[in-house]
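The complex appears here without one of its protein chains, the remainder shown in place.
Should a chain be cited, it is by its letter among A and B, assigned in written order, with residues numbered from 1 in that chain.
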Amino acid sequence: MKRRNFVNLFLGGSLLATVAAFLYPVVRYLLPAKQASAAQQKVTAAKVGELPPNSAKSFRFGSSVAVLVNTAEGQLVALSAVCTHLTCTVRFESDTATLFCPCHNGRFDLGGNVLSGPPPAPLETYRVEVAGEDIVVSRKS
Amino acid sequence: MAKTPGRAVFEFLDERFLLSDIITFGRKKMVPEHRQSFWYFFGGICLFLTGIQVATGLLLLLYYTPHVDFAHESVHFIMSQVKFGWLIRSVHSWTANILIGVIFVHMFSTFFLKAYRKPRELTWMTGFFLLVMFMAFGFSGYLLPWNELSYFATRVGTDIAGSLPLIGKWLKTVILGGPDVSQATLSRFFWFHVALLPLAALAFIGLHVLLVQTLGMSKPVGVREKREIPFFPDFLLKDAVGWTLILVLVGVLCVFLPWEVGPKADPFAPTPLGIKPEWYFTFMFTTLKIVPPHILGVEGEMLAILGFLAGGLLWLLVPFLDRRAARDERSPVFTWAGLAVALYIIVMTVLTYTVPKL
Partner (left out) sequence: MPMKKPFSRLVAAAALFAPLVVFGQKNSCLECHDQLEDELKAPVTAFKGDIHGQFNLSCVDCHGGNPAEDDVDRAKDRTFKGAPKRTQVPQFCGGCHSDGAYMRRYNPGLRVDQLDQFWTSRHGQLLKGGDSKAAVCTDCHGVHGIQTAKFPKSTTFPWNIPQTCARCHADAEYMKGYKIPTDQIAEYQQSVHAQALLVKKDLSAPACNDCHGNHGAFPPEVSSVASVCRQCHLSAGELFARSPHKKAFDELGAGECEACHGNHKILKPSTAMIGTDDPAVCAQCHEQGSRGFAAAAEIRTALDGFEGAFQDVEGLLALAEQKGVEVSDAKFKLLDVTTILVGVKNLTHGLDVAEIRKSVGEGETALAGVRAAGEKALEEARFRRQGLVVATVCLAFLAVALALKVRQMSRQRKST
């Protein structure tokens, strides 16, 4: 009798432990993570009024860097900030209103077109929308 | 004597579901014990692994998004942000591969033990359809992470479907939802993977298990051993030991070899060198690669594809072709044929990975 009870107890106990060990990750999985969801294709790059005219701000977009420019005329443009030559990060030059790559003097206009230097291709441009207080940048599909 | 709470619950349900009758029916089922009865476990292992796939699939469904702009990102999210997401996803991917491997083992073991013979022809046939369905599960599921490998493997795979005579082009368009691998394909494959195939598989698994329960386990030809054990609970408990060990294997695999996210699919990038489909398709894939371009004036690849279709049909109809086994006699011809098929599959699969520039 004792042996039988021990085996049953052992079986029940180990089964319970295993179920618990499996239930714990599943429950944690189901509870929402701090970062709401995966959709990274729309990014809030800045708040309205944050950037004075003729200035820029770089931000993360997807898995790379992008730059949001507020032109002298007050127009907002967003482009990839990854230079198409050797992937250095370009920066906005306010006196020439161009994007300049310090590595080998690549220069792009605010439409992403190559003005001078070694870059072989233009910078990808993104769509900019103003949603209330937020300036939202998304990919042009 | 006072009723235990367990007894009370049981009696309540028994009055309404007639549980006692079901239990009596279940207790009747016996499983023969002999030298080859080890192979009986594999069916249960297939079912167990399918259960894991349904559970993990259900969990993944919570965070996955089937759109080209979000699919890859959502998988990356699951792998990096969701608590234990890496585990659920890796279990799903690893178990898929193990499951298909076990299905092959199950199929070949029933083949060599001639379990397909009368009256179990339908069990064999439903089983074959399940194999095809699970390979379709694998093919459709593989695209869902929308990474480089999945995109190109899908392209290559559907190109092969497209080269079938007469119906090829139409078939490829139907599978892809268009001329190319696109959002339409992702939506379609997602639908196959989480709706159509699960329903179909459920139906066929239902049939398959019902047949096994009704007809009992087949004994190999010539085995006179009369020993038996009850299915419930003895055989099941033994099966459960196997399940437990498989869980350990899956756990080790997931922790030390988590499934990769991979780079996001770029339709404009050139096809990576050495692209291949998942391992369970490679025997067909490699056959198509090494077949000579023309055989007796007919395009070699086409002939090979037709060969596979014909071979599949023959394999499906084996219970009706093997007359000797149907009479409970030994049928060495079919055993040798089966060995040849198994050897072919193994050799072709190994070749894919060992010969570099095939």
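In the analysis below, a contact is a pair of C-beta atoms (placed from the backbone, for glycine too) under 8 Å apart; a residue touches a chain by one contact, two chains touch by 3 or more.
None of the values given here were measured: they were computed from a predicted structure.
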{"item": "Missing chain: touched chains present in the view", "value": "A, B"}
{"item": "Among B:20, B:80, B:213 or B:271, the residue in touch with the chain that has been omitted", "value": "B:80"}
{"item": "Of A:44, A:64, A:96 or A:113, the one touching the omitted chain in the full complex", "value": "A:64"}
{"item": "Missing-partner contacts on subunit A, residue numbers", "value": "3-4, 7-8, 10-11, 13-15, 17-18, 20-22, 25, 60, 63-65, 85, 88-89, 102-105, 117-120"}
{"item": "Residues of subunit B in contact with the chain not shown", "value": "76, 79-80, 86-87, 229, 233-234, 237-238, 240-241, 244-245, 247-248, 251-252, 255-258, 261"}
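By definition in this document, only the chains that are shown with their structure count from here on.
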{"item": "Centre distance in Å when subunit A and subunit B are each reduced to the mean of their C-alpha atoms", "value": "38"}
{"item": "Sites on subunit A touched by subunit B in the complex", "value": "18, 25-26, 28-31, 33, 35, 37-41, 62, 139, 141"}
{"item": "Complex contacts: residues of subunit B adjacent to subunit A", "value": "59, 62-63, 65, 69-70, 73-74, 76-78, 81-85, 87-88, 244"}
